[in-house]
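One protein chain omitted, others in place.
For chain A:
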């Protein structure tokens, strides 16, 4: 761990100023990921700007939907009555991740910004383009069973590890940020980026910008949804593949469909064409499989992760089935519904 300066911000403006003034500064909230990364010498911030005292910890009504403050803890969001009633997909996804202790410390904004679990990224003894741009990507030819099958590049095949963000992607949440040049809104689909030739950048956030809230639109998919997470043990593991499915149903007919995948790409993965193809279809395994095939047509495996393509295909079919039937996956009973 390196040495760093510490600033406690009292207002959003102070936080933005402190961050913008120092290219080596980073925000710290729950610290569940950042502190680990600092211990591994992966993150070496010159300054930590502590935002824990900013008034960003409320959940409230917003334009027919909900606004979740950046500092709302994951556990609070998951157990909030309004979130549970109206966005059970989000609550379920949050509860699928980490442990109660981590969820108590982790924040909404921090969850958006958590970094990949790629083994190589965490090990400073190895090259990694995300950690040290230009040093290379040993994962491409190395141990890659957990790595991306969609949207990867020759520079990076890491995945985004968040469960919450997969649900947010399906719900088409909007991230409100403020920076030195003022405030702006970023749709979740545009918040995380694909690695391309700049894998060191996980998001489209500019330096100096701070997340204020995550806004959930009115359409909540509270009846037909699921978050199905498949992993190497039954709890407390990152997703090999996860599926956030949200449907609007008219009897057996799909009126609209949202489908986001986790664990497969550098960002929560959506495919508008596949979702459009489901519209108006009867909810059958055949229809689901067609959507899955479409999404996975462009999937590319590496030496150890080819199984993820088939696993994703089956998870999509099962997840859409759970959503259509209104029998979402429980996050406590580990039997798959």
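Brief remarks follow.
Throughout what follows, contacts are C-beta pairs under 8 Å (C-beta built on N, C-alpha and C of every residue); 3 or more make two chains touch, one makes a residue touch a chain; residues count from 1.
In this section, contacts and distances are computed from a predicted model.
Taking the options "Aldehyde oxidoreductase molybdenum-binding subunit PaoC", "Purine hydroxylase alpha subunit apoprotein", "cysteine desulfurase" or "Probable tRNA sulfurtransferase" in turn, only "Aldehyde oxidoreductase molybdenum-binding subunit PaoC" matches the UniProt protein name of the chain that is not displayed. Residue-wise, the contact with the chain that is not shown comes from A:126, picked out of A:17, A:52, A:104 or A:126. Remark: the omitted chain is touched by one listed residue; of A:12, A:35, A:311 or A:325 this is A:311.
One of A:19, A:56, A:174 or A:240 touches the chain omitted from the figure, and that residue is A:240. Listed by residue number, the positions of chain A touching the unshown chain are 1-3, 39-41, 117, 119-120, 122-126, 138, 141-143, 145-146, 230, 232-238, 240, 304, 307, 310-311, 314-315, 317-318, 334-336.
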